Structures are given as structure tokens and as C-alpha cells.
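Of the protein chains in this complex, one is absent; all others appear in place.
Right after this comes chain A.
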């Protein structure tokens, strides 16, 4: 199905099933332990051996020697994989560093060996006996030092109007620099794989967000046909972008299985994850804002510095700045330093997350300079068109409504404009807000829908559910389209033998994958109608029946013993170029800051979101509150600490890399504004899973400023950055 003009009325608009807060259909499986994760697939293939990965102990250089003798002699060891016996390997399109290092080492904890043994404990014990000698090479590990030395633009700057003149002539100016640290996805389930070869055919059970990408990159790396590779990933314990790509657990399990001659399972050990896998790269951002005295922005400049390995991309922290606020003169650009730290890549809302953490503090600072309320300042600078192209409108833009509703609900009018004025016992209390913004991305997505003789509809797609609710919203879509109850729908996901979906990433999964189901259901409805001798255009599907005129037939009967099948993909024309599709939020946060210790604790949070049709308010709310929690982590505690001498992330386990715990998150509210966006797909939906994170960090930062009068521009806002400027303790 080609989608290149706004959707008209369609069966989804009935909203009998779609838009309802249906419980997760995979929930009982998850809560009873019967929805197995990759490492738990003990029953899928016999004779599984265990692999344990050895990560490189240096950041850059070469392996001089590896002494495997003790490891080989250890009990239970079956095989040891290294670059010397791995065979000739290519590299995946999506990979920057090689997943099996050696003799060259490209980053700390790059995998350099896999020990395969009869038990996990034996594999681990043996891997600890491998002695590696290295020739270390000098590397660049310090983004701040690299920036001082000069970093070229990653691509040409985007300019609108004349920024330099516009900024120079502005009556009120702000020019500040902000920093965000490297961050780790820290999802609960580590990367894990079971790999089994049958001749030249390979089956892989894994935890992965993008099945088709990963199947392609695995085949390319192994230099075998993609058809020979089957990936199965029905349940995933969180990803946040860490599982978008082929990673070392999968490649090494596959190579280990080939070497050992039997199936091998591998989970990436937690202490390796921070340095072995991808992470959100640190940024340094310079923001310049110019405004008229009455608060209209005239110039917006946003430059971002980040680093990556050779061949890696910049963290695009400026992308929202091209679209978010009106101003005639604009400059945005990214600068990319070559660093020898592990690969920077997508983590939940890449770009906007660090970008808004900086931009929305700058907006708070500018509002204060102008003597304007931060909400009013943003409303004043709203735009309904692309600031770079006045002809191009936003498909929907309810940012102002998000802010107004949010301010009302949160009690924003009780905020003291002057910071440091409100006390509650030993706590200094403050409120902050920010704008959330994230684009809606359109991606081709296919599905197959079967109808059987019992009237059961089965959806088949390689779509993944990383804890988001894909199973449930896809089932709701099919139930709505086919006029059956949710109990009549089953969903099979995460299998590369099934039609290729959009996958899970970039908050594109919900809208595109359900639109793919919609397209397949249109085909199935046609097949059903034809079999009933009805005009598909006239046919109404409801209550397990198809009806037109005086004719009414049960779906089960029409499907018969052989069943009926519909398969199609949603494909998009240039609609996303003609109108700008984005999602919007207003984030409001209240914090308390301990007067003595400067510990910040969030007291309450609110997000008001406008993101098209909300397919399931319950799972959408879960996405948003989870994202808000992640935003609190980014604001207050998350930081991969770089050792710039040795070139690695030091705090590489969950004791050292702190993320919020329950006690950090006392109260969260989420409001979804009524919205349908006919330009996004027949579902008229957009993503929310990343929107919920975008801007949260700055709202926390602004609340801390309001509480204390201390402005911190360097995340995370830990107490040491506040302490020196806190009031005297009585």
C-alpha cells in the first residue's frame, strides 16, 4: 500500500479497539516467566555449549601475543575463538569497529576471544586464564582536549538568513556552552544469543531490535547468503538502541558454534557492556540566542561537538534546533572529533536528548534575561511552519496547547520567578519546564495476516517488541480492521522468516508497524469480501462477521479449512518532505534540593504530549513514564566516566553507572492531547517512546536553578556542581 496523501476516513477511526487501554497481550507471559528471552531458550536446540567473551584490556594498539595454554587445559573447554581461527570476516554495514578484534585493538573491551565450554562457569573460569600481551598505541580519549585543538565540521553547517549579523544586532543575547556526558543504555537484559548451524544454514536466537538489519549484517560479516540466516527474537528485555545492530554476542556465538561444532550460547557480561557495545556520545554544545527586548527570537545558533571512532557519526544534537522555534537568522552544525573511545551510536532519542538538554536550559536562561515566564517565552516563539522553509507546514503542532495544559495542571502559576525562594523543611524547592520535541519518521513496514477456520486472525511480522507494546497495538489494529475481538487475534513477531517490518527504533515502530498490519488487513478484507461475493468497498467487518447490504457471513466460515491470507507493506511517498511531522511535549518538573548536601530529589513530574493518535493509552503512558525516568537519570546521575589516560569508561557496571531507582521517582503524570495526524499513515499515529525523554533533563536542570539559583550547564547535575554556591548551613 502506497501512502502519499493524507488518510481519509478508514476503519481505524471507529476506535472500538484501537485507542483503548488494552492490557499487554504478552504481559501474562512476561510476569509468569513463560515469555522466554534469548538466553533462556534452553529447549530450542539440543547440546548447547556456553561461550564467555574476553574483552581487550587496552583501548588502542595491537595484541602481541595470546597465551591460550592454560585456558585450553581448563576443565570443560571445547574451543577458543580468536581472530586467528575465526576465518575471513567482512564487517557489517552498521558496524564501525569490528566485533571480533585482534590483532589490532580499536577500543577497550573490544571482544578478542570467546571461550566455549560445557558450562558457563567453566567458560568463564577458562577465559580468565588467557594471558594477553599488548603493544599499546597512543590514542585520543578527551573530547574537551580535542575541541581545544580544533575539530572540523562533520558536514556543512545549515544556515538560514544571516546568523552572524542577526546575532550581533540582537538587543538581548545569550552565548553559553553546555556539556552532556557519555551515557550507557543500561537495559535490563544484556545482549544474548544462541547460535546453531545445520550445514551451511544458521539459526540465531537473540535479543535484537532490528531483525532485517541484523540478519543482513550477520550474513555480510560471515560472507554467506542472507537466505541462509534465520534470526528469532520474540521477546526483548529492553534495548534503547543498544540492540539496533549486530553485536559481539551474536557474531561470537555464531563463530564459536562453527568452531565447536555444536550450538553455543553467549550473554555479554554486564561489566563489558559499557565499553564493548555502543553508547550515547558526550557532547559539548555552544548555543547563541538573540532576541528583541519583547522576547522574540531573531537569531538561533547551535553548534555541537562530539567524538567517535573512525567511520562513526556525530551525535546530532542540533537537529531539533532547525525546527523548534521561529527566528529569521539561524546556524546549526556538528563537529566530529576522532576519538578512540568505544563507538558512539543511537541511544533513545539520539540527537534530541542531549540537544534539548542544552537548548532548553538556554531558553530558560534567555527567558530570565528577558524577564519573561519560561512558558510564555516559548509560546511567543512558536512556529507553525518549518523555520527554514515557510511553505512547509507542520502536519500538527500542538506545542502551545501542551504548554498551556501542562502549566495549568502542574500549578505553574505557583512557581516563584525569582530562584531560591521556596523552602520545605530542609529542602529548597523549585519548578522547571522544558519543551519536548522529536520527529516522526516514516519507514516501510510489511506484515502478513492470516484468517483461519476458527475465525482466528494471526499477524506475522519481523517486528520486535522491546517492552514497548508492539504485540498489543498490532493485535488491536488487526482486531479493529477485521471486526473481531482481541481474544481472536494472535501475533507472531521477531522472526526473520516473516515479512520485514520497520523494526523498533527512533520511535518509528508503533505507527509504521501497525500501518503495515493495516495494509495487510486491507488485503485480507478484500479476500474475505471476494469469497463472500461482496464488494470490498461496501463490506463492513464487525462482530466476527462481514456484512454488505442484506448479506452477513461469519469470517470463520469464509476462511474455511484452508484459510485466507493478506500480505502487504505500507510504503511512503514524499509526504514527509511536503509536511513536517513531529511530536511535541511540555515537561514540568518539581525538585527539592537539600540545603546542606545539595542532593537533588525529584518531587513530581508531568508530561503533556501531542503525538497523533494514541494507539493504546496504557502502553503509551508506560513508554512516557519510562522515558521520563530515563530523563531524570540523565539529568542527575548518569555518566560514563572517561579515564582519559587509559581510554575507557571506568564505571562499567550497574554499581558504578547509576540509573534511577524507585525511590528517585515519586510521582509522574502523563497527559495525551487529542490529536489525529492523517499525514503519518492510515493509523494517524506518531511515536511517543522517545518524545517522553526529550527535554526532561532540561526541565530538571531548570527546576534545580529555580530551587537554588545555581545554574549548572554540565550534566549530570550532581551535588558537587552545586555545593560551592549553596547557602550557608545554619
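We adopt the following convention: contacts are C-beta pairs under 8 Å (C-beta built on N, C-alpha and C of every residue); 3 or more make two chains touch, one makes a residue touch a chain; residues count from 1.
As a convention for this text, contacts and distances are computed from a predicted model.
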Omitted chain (choose from "Xanthine dehydrogenase family protein subunit M", "Cytochrome c553", "Probable septum site-determining protein MinC" or "ABC transporter permease") - UniProt protein name: "Xanthine dehydrogenase family protein subunit M"
Contact partner of the left-out chain, one of A:6, A:57 or A:617: A:57
Residue in contact with the excluded chain [from A:346, A:361, A:399 or A:636]: A:636
Touch with the omitted chain, as defined above, among A:5, A:31 or A:75: A:75
Hidden-chain contact residue, picked from the options A:176, A:599 or A:714: A:599
Sole residue of A:93, A:226, A:293 or A:426 that reaches the chain not shown, by the stated touch rule: A:426
Residues of chain A (touch criterion as defined above) contacting the omitted chain: 57-58, 75, 121, 124-125, 128, 271, 426, 594-599, 601, 636-637, 641-643, 645-646, 650-653, 655-656, 658, 660-664, 716, 718-720, 723-724, 726, 729-730
